[in-house]
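Everything below concerns the one structure shown next.
All protein chains of the complex are present and in place, except for one that has been dropped.
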Amino acid sequence: MHATVTFTVLILIVVGAVVLVASGIWWLTPLASNWGDIDAALLITLAVIGIAFVVLNLFLAYVVWRYRHREQGRAHFWPDDTRLEKLLIGITALGIVVLLAPGLFVYSKFIQPPQDAMVIEVLGEQWRWSYRYPGPDGKLGRANPKLISPKNLFGVDLTDPAAQDDVLSYSELHLPVNQPVLLEIRAKDVLHSFFIPNFRAKMDAVPGMVTRYWFTPTVEGKFQAVCAELCGIGHHRMQSPVISERPENFQQWLAKQPTVAATVKP
Amino acid sequence: MPHDGPQSFWTKYIFSQDHKTIAIQYTITALLVGLFGLVLSWLLRAQLGFPGSFQFLNPGSYYQILTQHGMIMIVYMLTAILLGGFGNYLIPLMVGARDMAFPFLNMLSYWVYFLSVIVLMAAFLVPGGPTGAGWTLYPPLSALPNAAPGSGWGIKLMLISLVIFIAAATMGGLNYVTTVLQFRTRGMTLMRMPLSVWGIFIASVMALLAFPVLFVGGVMLLLDNVLGTSFFIPAVTLFGQQLPREGGNPLLFQHLFWYFGHPEVYIVVLPAMGIASDLISTHARKPIFGYTAMVIALAAIATIGFIVWAHHMFVSGMNPYFGFFFAVSTLIIAIPSAVKVYNWLLTLWKGNIHFTVPMLFGIGWISTFIIGGLTGLPLGNVIADVPLHDTYFVVGHFHLVMGVAALMAIFGGIYHWFPKVTGRMLNETLGKLHFWVTFVGSYMIFFPMFLMGIVGVPRRYFDFNVLQYLPPQTGGLNLFITIAALTVGVAQLLFLGNLIWSAMKGKRADANPWRAATLEWQTPATPPAHGNWGEQVPTVHRWAYDYSVPGAAQDFIPQNVARTSDPSPVAHPQERGAQRAG
Partner (left out) sequence: MKEGTLNGRDGYREPSHISTGQVGLWLFLAVATMLFAALLSAYIVRMGQSDWHPFPKPGLLWFNTGVLLLSSVSLRWASSALRQGNQKRAQLGFVAGTTLSVLFLIGQIWSWSVLQQLGYFLNTNPSSSFFYVLTAIHGLHLLGGLIVALWAARNTERLRLFVMYWHFLTIVWVVLLGLIVLT
């Protein structure tokens, strides 16, 4: 009786898992960046482990039902089979290569930003994100956490000529579509993590250092950046709109934002 | 008999140096601490299933409960029950010793552990409450004043408690390892030890090497918090105020933490693997398949387990080129882990499976370890970790692999050894109910979390209101998970009730009710007396898995039965070489 129950429950778990995944209600958000490769690497990995999950659990279900205790039954004395073990190790290693090789290939692209990427600074603090764009000179001015004050929220070093034309945004991240972007991420106080699900990428913001990642927004629209590293009681509210728009709209928006020269006083 | 002699109540039950009493003390304490951790998880699920319905659940208390739930379950429950509970009870009995190598140190280990629990619990009573900086205690959040809830007394007590726990774990670990190395009885070669002992032994070695690193991180964090040093704290501006700190490196703490933290996963999983192996073999009446491979796999997991720690830090801001190394080392660990899964399945193959409660938990272990282990692969495959890191995918993964799976082995082990410990059987009907609710319920709780993680729901969120990209059915899903979690919780109360009732009123047990071959079932008395073995310690003649030996009268031959009485020459695969059969 228990063999049948165990068999049925294991089958139902596999079916239930497959149905829940196949329903598609909860799956990746629509991709809005160049990181289709990340999706591909992720999906290959999920496919490999999905197959292993189904096969192993179905095998388990079959075995517990087929070899349930019977009157006068006796187990088969079978302590070892080196050849079979080597075969299974080989199959496992193959599966791992299949999912790891493309993963490492995509990762090497992920950590090498293109030369023409536009640099934008992301600053995390309890509990909001703000942004700094390079002005017409295309360069972000130096910053120093020791210079942070109520009048200089980014800690911009005003002695750096490249800093004067930097543009500040305290609420929204606007991005020109199809332009590679390199985010330089800082934090003022504690760890945060800058995560835009539709773009697939995330990276921790760490006080005392600058962290980076790059992407190219490929779809116009409004998305959301959230915080993915516990940062105190406002962690779950720490978010920011991300607007990917045509370059001319982006330039218009940027022109309306305050510059360092206009707002930051020593 | 060196152990006879008058014993007062105090030396027999409280300050006992008998490994069996210490094991029971460890187990009861860890179960009570676990019950507390379970109740904390209900509160978390209450908030997520019914957001805003409970006044006392605000972001501050939520993050405190979250932090304490994690720390309590991983360190004070799982580690304590597997090493302190199972390790203490099983090692001397399974290797044929009268007690541990250092009984006094063993007693001290329990009482120091008890003290660490008291300090841990005291944090709930101090002003500001326990720390809410997450169980990983990442600075600067954990170290700075007022950055997180419980940043006053809470974090200090947490770190002090951890330092005390590490002292307890070290005393215990020295005992477990020394006893296995020095106190094995005649004939008990290393390669004749049951896999439970192997798992606990290797995990204890790992604990001895990993906990000191947490100790260092903890002490430095405590100084950063109390005395304003800058080990981990760079120049920061908190609430608009510059703090007089400079130059510290938050990633340094993460490296120290995970150098301990990842081995810690295996400190929990390896004993569970060993216990599950013995449950599956005994109740399927079949030798464990590929014993040598199982031992090698345990050792391989432990060794490689020390060079994978930074896979917890793929998006931490560390040098991105480390990602290649740690992704490869992490996925290599999947191979010995997979070998173990195959060997459990092949142990069941052509077995004679008795659907006892321990067997059910053994089957539950295999299934939950499969899903929990497999979902580690995307997280180890560095680029796939980028979208999944710190989402609910991670929550589902680690709860299944080191929470539910480990508990399957622990529960199975308790149902299995309870008759030896108490001389009474646990109630089987309640046991089966406990198993089915826990097993099915755990899938219902944690499987949906994988999908939420793929959507991109970050973990450690008090509510999901701000997330604009969630499907509308997500509220319903959270309610479903909460109901499943509360149901599974009730089943655990049933289990505790069964323990108490059966210890007093349960059916009397035979000395060897499961007809098992390992030494602990061959003691002259049940429960075993002080000194375990009566006049003479047993002599071991064979490995631990002589089940269903062809030609043997019974379907098991205890380890202390001499070889000459074998009806058949095929009894010890190590000695006659691997036998191939179809």
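So that you can tell them apart, the chains are marked A and B in the order they are listed, and the count of residues begins at 1 in each.
The criterion applied here is as follows: a residue touches a chain if its C-beta (ideal position, glycine included) is under 8 Å from a C-beta of that chain, and two chains touch if they have at least 3 such contacts.
This structure is a prediction, so every number in the text was calculated from the model and none was measured.
Q: For the unseen chain, which displayed partners does it touch in the full complex?
A: B
Q: For the chain that's not shown, point to the residue among B:Thr11, B:Asn58 or B:Thr178 touching it.
A: Reading the full complex, the residue touching the unseen chain is B:Thr178.
Q: Touching the absent chain in the whole complex: find that residue among B:Tyr63, B:Tyr110 or B:Phe231.
A: Hidden-chain contact among the options goes to B:Phe231.
Q: Per the definition of touch given earlier, which of B:Gly34, B:Pro103 or B:Pro287 contacts the omitted chain?
A: B:Pro103
Q: In the whole complex, what residues of chain B lie against the chain that is missing from view?
A: Residues 2-3, 92, 97-103, 170, 173-174, 177-178, 181-186, 208-213, 215-217, 219-220, 223, 227-231, 246-249, 252, 255-256, 259, 531-532, 536-537, 539 of chain B touch the chain absent from view.
Following the convention adopted for this analysis, only the chains that are shown with their structure count from here on.
Q: Using mean C-alpha positions as chain centres, tell me how far chain A is from chain B in Å, no decimals.
A: The mean C-alpha positions of chain A and chain B differ by 29 Å.
Q: For the complex, which residues does chain A have touching chain B?
A: 2-3, 5-6, 9-10, 13, 16-17, 20-21, 25-29, 37-38, 41-42, 45-46, 48-49, 52-53, 56-57, 59-60, 63-64, 67-70, 73-85, 88-89, 92-93, 96, 99-100, 103-104, 106-108, 110-111, 125-126, 145-146, 148-150, 155, 185, 188-191, 193, 195, 197-198, 200-209, 211, 223-224, 226-237, 239
Q: Considering the complex alone, what residue numbers of chain B touch chain A?
A: Interface residues on chain B, with respect to chain A: 58-60, 63, 132-134, 138, 140-141, 144, 147-149, 234-240, 242, 247-251, 284-293, 315-317, 320-321, 323-324, 327-328, 331-332, 334-335, 338-339, 341-343, 345-346, 348-355, 360, 363, 366-367, 370-371, 374-375, 377-378, 381-384, 386-391, 432, 436, 439-440, 443, 447-448, 451-452, 454-456, 458, 460-469, 471, 473-474, 477, 545, 547-550, 555, 570, 573, 578-581.
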